[in-house]
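Missing here: one protein chain of the complex. Every other protein chain is in place.
Chains here go by letter, A and B, matching the order in which they are written, and residues are numbered from 1 within each.
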Amino acid sequence: MSNTRENTSTGTLPKSELAQHDGSGAVASLPSGQRRRRRTGWAMRLEIALLAGPAALVFIAFVIFPVVIAAYYGFFRWQGYGPATDFIGLQNYITILEDSAFQQALWHNFLIVIGSLVLQGPVAILLALLLNRKMRGQSLIRVLIFVPYVIAEVVVGTGWSLMLATNGALNGMLKNLGLNFLVHDWLSDPNIAIWTLLAILTWKYVGFAVILFLAGLQGIPEELYEAAALDGASYWQIQRRIALPLLGPTLRIWAFLSIIGALQLFDLVYIIWGQYVASTAGTSTMATYMVANGRNAGNFGYGNAVAVVIFLISLIVALFYQRFVLRRDTAGAITGDRRTGRKNR
Amino acid sequence: MKGTKLLTGAAVVMAGALALTGCSGGSDSSSSNGKVSMTLWQNSTTGPGQEFWKNAVAAFEKANPNVSIKVQSIQNEDLDGKLQTALNSGDAPDIFLQRGGGKMAAMVNAGQLMDITGKVSSETKKNISEGSFKAETYQDKVWAMPIAVLPGGLFYSQDLFKAAGITDAPKTIDDLNSDVTKLKGTGVSPIALGAKDAWPAAHWFYWFALRECAGSTMEKTADSKSFSDGCWLKAAEDLQKFSQTKPFNDGFLTTSAQQGAGSSAGLVANHQAAMELMGAWDPGVIASLTPDQKPLPDLGFYPFPEVSGGKGEPGSIMGGVDGYSCSVKAPKECADFLNFVAGTDQQEAYYKAFNAPPVNAEAQKVVTEPYLKDVLKAYNAAPYVSQWLDTVLGQNVGNALNVAVVDMLAGKSDPKQLIQAANDAAKKG
Partner (left out) sequence: MSAFVVIPDAPDAPGVLEAPPRKKAKGLPWGSPTVYFVALVVIALMLAPIAYIVLGGFRTNSQITVDPAGFPNPWNVQNYLGVLTGGVFWQEVLNSTIVAVVTTLGVIVLGLMASYVLARYTFRGRGILYALFAAGLMFPITVAITPLYIVVRNLGLMNSLGGVILPQIAFGLPTTIIILVPFLRAIPDEIQEAAFIDGCSRLGFFWRMVLRLSLPGVITVGILAFIASWNSYLLPLFLLNNEATFTLPLGVQAFSSQYSVDTAKVLAFTSLSMIPALIFFSLFERRIVGGLTGAVKG
């Protein structure tokens, strides 16, 4: 697809080379500039300011500014009222990295990332492949699978913690069925709790993955299937050799979302395990660590430092992912992949 | 054009809504044309408790027609966090529960509390002991009105004890261990533990510390936040040894203290556990969780057993004093309200509603329940009284210590690591 276009009169942009056919492009890149008569007159500047201004203002005030504030207060020991006066440099960061509770939280996050990908991915792919055919009840099935995603994590957490309590419905049901040996402390046993958490996360988010994959599958032209069938390929061979690879970009996008989401997990853990015992139960995350050691303990300087640490970790992971995994799908904007950066032609 | 209209309309709606939303919430205490309105934050969520505050406020409003008070009940576990947020943002309620100790000191140091030293009426001073006021004193000034004295100890079911063949309440830890074994034989959980809220587990550590450590050591640590004295480690080791007999209910890690029939109080209320280590608020909480929502008929109390070789004075008791503070911005009628609820009539109503010992000596005379009488007896005879350690240590170190105890009880750490975690907490704040 041509990505340059002689366009002299209107100062508009060429067709985006970003609009590719492979269902990818998590972060849209910017098209290359090209020759046109510059009309950066005041009128245009004013329009830009007017249109983009409000968004930029709100964004800077409530997103960028907090980042700066977090970085600032992270250098202090500060209880939250009055000005911050106790400058301690990098001490907070050192404490964070040395704190075994934080290391455990980081480890749990890692487990959750891997667990989410490994548990949800294959199941969702299988379901998507299975459901990817026109049949009656198709839309009803899609809707019902998606329902858990719509419900608030708080609600999900409240419901599940009642069901999985030691005297709760799940154990009650197992006892009724005579399966006493399967009765466990699903939430309080530190060896099991993290798996319970992964199970609940899978329950909540697998539907979303299925819908996403179904969408990706539906973008694959029928002709490919027909051609393969003509050549004698069986249904599952077709799925494996054709559908799956072409699902690649969608898979990579979904994995990215999953990873970032897993790194910032908070609501579910906080609701089910409360403020104090998440780390003992083996389900604490960096975000719950931040709230428990920051706001709940009155250590606002420390809490801000933790926020900065989480931010940096997410940023590094995202950059890594963009550069090495998504690179083949997009011209990465964030990584500044120079292949399609601004060029003068 | 439809799109344009939609967009314009949207922008107008948004602007309007934003303007409106600015009106919600906001400051609550005000006095204009003589009318005073205040907000009160309290931590009772049981029926009778809520009734008490409603009635108390109504009675006060009747006697002071220009005052109106809005009562907000906040779950006990959420209260400290919310209160701190509110105090920090200048949005504090006028009257609120005060736990005292280091938590109160932090509020005083930030200039958030009203000094009521001169505002306590002589009537109140007559009926409330010096000792109770001591808990609300910091830097020689009084910052809160004590309302209830809540010493701690073990609340137990006499029926379950009898069924296990236990005739007398245990006096030493060895007695307690053998009682635990007997109780296990009857199929109930010997001890209910609400570790999800952390402090119930930590209380076990505090009491062992009270037995092992001299009072002066504890006071020194309260200031220095350093747990270097050997008695702290000994207390942790005592607790670990005690917990190795597995005396607690299954799943204690996610059992809450007071919330629902599955909480530790609920287990005792429904005879699924034989006892729990709590403060004197427990009878009231248990009463709300029994099947008929009436006080547990066979409830008994015994003080925490003695530990041989400990440096703590035998008979020492630990307990909180529930008090109520006025925010520094509150109107002066706030102090009047505090004097009002400390008065004998209100105190008697408080005792009846909460099934907990009132701090007013006159009101204490009407206490009838044997277990509450035992509580008061132990309290009055104690040679040394300490407040709850997490209150004394303040929010940061207190929280960290509580969690460290939970970790040890869950088998994730050992006594040395517990002490280390407590010492490390000071680094974060």
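Operating definition for what follows: a contact is a pair of C-beta atoms (placed from the backbone, for glycine too) under 8 Å apart; a residue touches a chain by one contact, two chains touch by 3 or more.
Just so you know, these numbers come straight off a predicted model, no measurement behind them.
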item: Touching the absent chain when the full complex is considered, from A:96, A:111, A:243 or A:271; value: A:271
item: Options A:69, A:182 or A:229, residue touching the unrepresented chain; value: A:69
item: Touch with the omitted chain, as defined above, among B:42, B:88 or B:347; value: B:88
item: Touch criterion as defined above, residue of A:89, A:122 or A:172 at the omitted chain; value: A:172
item: Touch residues of subunit B, complete complex, unshown partner; value: 1-4, 6-7, 10-11, 13-14, 17-18, 20-26, 28, 45-46, 72-73, 75, 77-78, 82, 85-86, 88-91, 256, 258-263, 266, 270, 288-289, 291
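Everything that follows uses one rule, which is that only the chains that are shown with their structure count from here on.
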item: Intercentroid distance (Cα basis), subunit B paired with subunit A, Å; value: 40
item: Subunit B to subunit A touching residues, read off their complex; value: 77, 80-81, 84-85, 87-88, 106, 110, 112, 195-198, 250-256, 262, 394-396, 399-400, 402-403, 406-407, 410-412, 424-425, 427-429
item: Of subunit A, residues touching subunit B in the complex; value: 77, 79-82, 91-92, 95, 99, 161, 165-168, 185, 187-190, 272-277, 279-281, 292-293, 295-299, 301-302
